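And now, chain A:
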Amino acid sequence: MTQSAITTTALTKRFGNFIATNAITFDVAQGEIFGFLGANGAGKTTAMRMLCGLLRPSSGEARVAGFDIYTQTEKIKQRIGYMSQKFSLYEDLTVKENIRFYGGIYGLSNRQIRDKTADLLQRLSLEQEGNMLVKALPLGWKQKLAFSIAVIHDPSIVFLDEPTGGVDPITRRQFWDLIYESAAKGVTIFVTTHYMDEAEYCNRISIMVDGKIKALDTPAALKKQYGADTMNEVFLQLARAKS
Partner candidate 1 sequence: MEPIVVQNIYKQFGNVSALHDISFTVGPGELFGLIGPDGAGKSTLFRILATLLLADKGKAMVNGLDVVKDYRAIRRQVGYMPGKFSLYQDLTVEENLHFFATIFNTTVKENYDLIRDIYEQIAPFKNRPAGKLSGGMKQKLALCCALVHKPSVLFLDEPTTGVDPVSRKEFWDMLQRLKEKNIPILVSTPYMDEATLCDRVALMQNGAIMQIDTPPAIVAEFRTKIWAFKSDDMYRLIRDLRAHPEVKTCFAFGEFLHVTMTAGPEEVSGSLTAGGHTGLVIKPANAGIEDVFMALMQAQTQPV
Partner candidate 2 sequence: MKQFFEFVKKECFHIFRDRRTLIILFGMPVVLIVLFGFAITNEIRHARVAVLDYSQDALSHGLVNKITASTYFDLAENLRSEKDILPAFRKGDIRMVIVIPNGFSRDFIRERKASIQLLTDASDPNTATTLINYANAIIGRYQQEQTNLQHLPLTIHPEVRMVYNPMLKSVFLFVPGVMTLILMLVCAMMTSITITREKELGTMEILLVSPLRPMLIIAGKVVPYVLLSFFISIIILCLGSWIFGMPVKGSILLLLSACGLFCLTALSLGILISSLTNSQQTAMMVSMMGLLLPTILLSGFVYPIESMPVPLQIVSNILPAKWFIIILKDIMLKGSGLRQIALPMGILGGMTCFFLIVSLRKFKIRLS
């Protein structure tokens, strides 16, 4: 068996009386694309924050990149990348300045930053735009750039929180090309999305309902299990069943 990138056992977070994540247990293998789905308010964001070391769990165990999420959060942060739809890049810095900054905070050397910058701009075909302010870029390009910067320090796991919201269909697919490319290099991808077709691109997906993981398998197996043609149907069946 391949080494696990993320393992959780009965991971729980309570806010007062409210149980945001209720004893979730799962395993993500290194190099896997893991889709983390659920309705709004099902507890996805809370779970993701705990795994990133931003939130201390109430109980349960979890290891990310081999490190304990209670005691080794600093080590975890060195080994993960994070990108969300909302806060990603500094709009008033240029493309190159953003790359420099993020390279810098992850401790890359000047030489590494220079090489990475050239390589990244070339791969995204942004050579012309290197000195442009980020806010002048179209949304889709920003998201692709944000992803590339999130993996600039070669993390072993990348967390993506609804990375493609509002992006046009072509760019959305180009974005997934980038994800595939990283996964092929062995990076583990942990991604949330509201696009159900994107769920199909994942190796395995979990569906959270009311703080619990209600289903966890490959898209094909889930569709078979629920007698559905699309992931959308699977999702609707599961999330509806709660009430």
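Here, a contact is a pair of C-beta atoms (placed from the backbone, for glycine too) under 8 Å apart; a residue touches a chain by one contact, two chains touch by 3 or more; residues count from 1.
The candidate set was assembled so that all candidates are chains of the complex that A comes from, given by their letters.
Since the structure is predicted, the reported quantities are computational estimates derived from the model, not experimental observations.
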| item | value |
| --- | --- |
| Touching candidate for chain A, same complex, options 1 or 2 | 1 |
| For the chain A and candidate 1 complex, residues of the former touching the latter | 38-42, 138-140, 162, 165-171, 173, 176-177, 180-181, 183-184, 194-197, 200-201, 219-220, 230-232, 235-236, 239-240 |
